[in-house]
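Sharing a structure with you now.
Excluded from the complex is one protein chain; the other protein chains are retained at their positions.
First chain written, first letter: the chains are A and B, and each begins at residue 1.
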Amino acid sequence: MFRYTIFRVLAAFPTLLLVTILVFLFIRLVPGDPAAVLVGDIQNIGRLEEIRARLGLDRSVPEQFVIWLGNILQGDFGVSILNGAPVLDTILSRFAVTAQVIFVAVTVSTLIAIPAGMIAAWKQNRWADNLIVVTTIAAMSVPSFWIGLTLILIFGIELGWLPSVGYVSPLEDFSRGVMYLIMPVTALVMGEIGGVLRMARASTIEVMRREYITHARSKGLSEGVVLARHAFPNAFAPTLTILGMIIGSLLGGAAVIETVFTLPGLGRLTIDAISSRDYPMVQGILLVVAVIYVVVNLITDLLYPIFDPRVKL
Amino acid sequence: MNCSICDISDISICFGKAGVPVVDRANLQIAPGEFHAIVGESGSGKTMLARSILGLLPAGGRITGGKILFDGQDLTGLTSAAMRKVRGKKIGMIFQDPLTSLNPALRIGTQMGEALRLHSGMTREEARNHAWKLLDRVGIPDARRALDRYPHEFSGGMRQRIMIASTLLPRPQLLIADEPTTALDTIVQANVMEVLKETTAEFGISVLFISHDLGLVAHRADRVTVMDHGKIIEQGGYEDVLFAPEHDKTKALLAAIPQGQAKPEDSTQRDTLLEVRDAVVEFRGRRSLLWRKPAATRALDSVSLNLKRGETLAIIGASGSGKTTLGRAILGLTPLDSGTIRLNGVNISDLPRAEHRKRTRNLQIVFQDPVSALDPRMRVLDLVMESLRHNPELSRKVKETRTTEALRDCGLDDDLHQRLPHQLSGGQRQRVAIARALVARPEVIVLDEPVSALDVTVQEQVLRLLERLKKDHELSYIFISHDIGVVEDIADRVLIMVGGKIVEQGSAEKVFNTPRHDFTRKLISVLPELREVDGRFQLIYRDAGVARSG
Partner (left out) sequence: MRFPLPRFNVLIGALLIGLTVIAALVGLFAPPANPIAIDYTAFLAPPSPAHPFGTDDFGRDVLSRVLVGAAYSLVSAFGTVAVALLMGGTLGAIAGFFGGWVDRVIGILTDTLMAFPGLLLALALISIIGAGILPMIVTLGVSFSTIYIRVVRSLVLSLREREFVEASRAMGNSETFTIFRHILPNCISSIMVLATSTLAFAVLAESALSFLGLGVQAPNPSWGGMLADGRGLMGQAPWLVIFPGFAIFLALLGINLMGDALRDWLDPWMEGEA
């Protein structure tokens, strides 16, 4: 177990290194002088010279990478072209908002989807299963931003029950913060629950065909125990991987839901940065999100042996 | 039949709406303490009959008639709650594949204790205490610590012992064992059989043992039931069935037991067709750390052999002994790390591909699993004709004629030409695979376990076919098998492999009658042999002498 953990953690480093190289090269792919791209204002000669000197842009590309990486490791991601604020600080404060929404949405999806998926598999081809499958397919067919707009139309505009746009941190004012979170979370849950449910159902069906399930039944165990103790751990292992992927796709796709509800999150920041050509910010976001995603995958990998003790490196 | 503990009367089982019943009005009684064997080939309904006792038919299957009386109550009419009180506690079940019948995610102790705690209300500690003692009894080393391990940490044979212990733990009155040893190597199989027999006898538990192998169970069983196509065709005491079989199918099953006629030393001078010298194949594991050299295992360790013209050379070994690697290395499918392979005197082990192809047309292979060996999307004619792809001198017409001839030669009619592999029976598929080798007009065919995936009676037919083809086409065979019994009648010479090395070789008669290596002796000692003495059949063990006679 210890060996497994160490190896998994070590194995993440080459990927991280390649990710940083790719992110570093990103700026070079933008047409034009890198210094100009990073300053965003070719008139400002003084700033250009300063950036050139600081990032060592007159040296060779590998040397530039080392300087850049050194800065990154010290937390210096550069400053935003738009407002001159440090990139890392902005990203982290925005990420807090996105993380809240994603965390709640994924937790709620999992809590609903896994029991439902297992019940569907257990009642395979009966009416309960058919109902769940049809609902799943329908849920997978509605884009979350359309659900978001519909929710706003109904609960925000028509009924006026919930605030339509904006954000209040639940840490500052819990009840108001929760009111602002309800609709974005609901929209995300409805958008993502289909994928988790489908996976939970498929892997449970697969597991229920195994001989150890018949063996468990042959011991006289009740169906509840068979499902919870024998089917669940084996069916959950593959679902765990899907959960990691969904967290990733939510991180990448946060832009859409944050646009709908005008949440000040990372996704909104990405879109704003792209449309205003704020390249230091885009670069910073790329790096932060990729690192977070690598870490999320590492965590799912480390959790995996709890459900499937067979895995080896 | 008042003395029976389980009385199955007129049970029929159907799948889907109507259709042919998979079990048709079966009657069977099991007496207390009796070892009752059901023998039949795949599709005979034996497994369904056994599963129906505990109400564990696969989805879609149901009992359409009859009664199963156990302990005074009809099991077919029980509610699921009442059935759960019978399962595990009164009737236990052991499954075929030890690799899939234990839950990979749970510790051995948890799985074993479960049924005991459920049925007897024991505490965790008490259950563990009982569990490790029984594990120790069935021969699990370090039984106490084994409770905290996971199934994948044990070998197949060990897992099946764990299964036995786990099922016996709540002391059921009846144990249903569904081919519990089929997936195991021959020697392990015999050991597990012995453990099963001993422990159930010790606790006075009746056993319903399901098997396709009459030779394996016949002399261990008190009563034998033979099933074919859902019907019970023969039933009686072990002696009646074995020594006075009435039904043709039973006779066919009996014929698959070796008759003990190993071929004697052949003194005629023959020229060497294929020669392997000091072949070494190493498999490198994954690098555990970047700077550490990956550990290499020697799958073949300086293996040398000669195949003479017109000879059948059997290569016998347990799984992991390197026998399959040897076959693949001869074909050039696995490259040698060192050593040479000569075919008709030409070294073929390091030829470039085109040259290798030209030189080895007379060297063909037949694989073990005919399902996996045939491309599922190609039709029979194309499958076989593909062997002639590298003969540009032949016209399509000629290729088709030769293919048709080869298929006919292997007993396949022309109307099968357009079938896909899944539309054929297991035996037919293997015949296609043989035809595919034969059509290339080979001198040597490597047969890699060519019959082990087949039913015993089909095995017999395929072996006869191979014998005939060998005569008609002057072939030489390298016959790879884990089961020494299969090759006894057909091998000229036998070669035994253990751990990548050849540990014994010689004429079939010599190896079978005076085995020298320990492994060979064990292999032969667990091999039953059906011998006719004074007009009656006897089942004989070579080293242990006469086991039982009728």
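The rule is simple: contacts are C-beta pairs under 8 Å (C-beta built on N, C-alpha and C of every residue); 3 or more make two chains touch, one makes a residue touch a chain.
Because the structure is a prediction, the values reported are computed rather than measured.
Within the full complex, the residue among A:L82, A:M140 or A:L162 touching the omitted chain is A:M140. In the full complex, chain A touches the hidden chain at residues 14-15, 18-19, 22, 26, 29-30, 125-127, 130, 133-134, 137-138, 140-143, 145-146, 149-150, 152-153, 157, 206, 209, 245, 248-253, 255-256, 259-260, 270-271, 273-275, 277, 279, 282, 285-286, 289-290, 293-294. Even with one chain removed from view, chain B keeps its contact list with that chain: residues 328, 331-333, 353, 356-357, 360-361, 364-365, 367-369, 372-377, 386-387, 389-390, 433, 436, 440.
Definition applied: only the chains that are shown with their structure count from here on.
Across the interface of their complex, chain A is touched by residues 54, 56, 59, 80, 84-89, 92-93, 95-97, 100-106, 114-115, 118-119, 150, 152, 163, 286, 288 of chain B. Per the touch definition, chain A reaches chain B in the complex via residues 124, 210-212, 214-223, 229-230, 233-234, 237, 307-310, 313.
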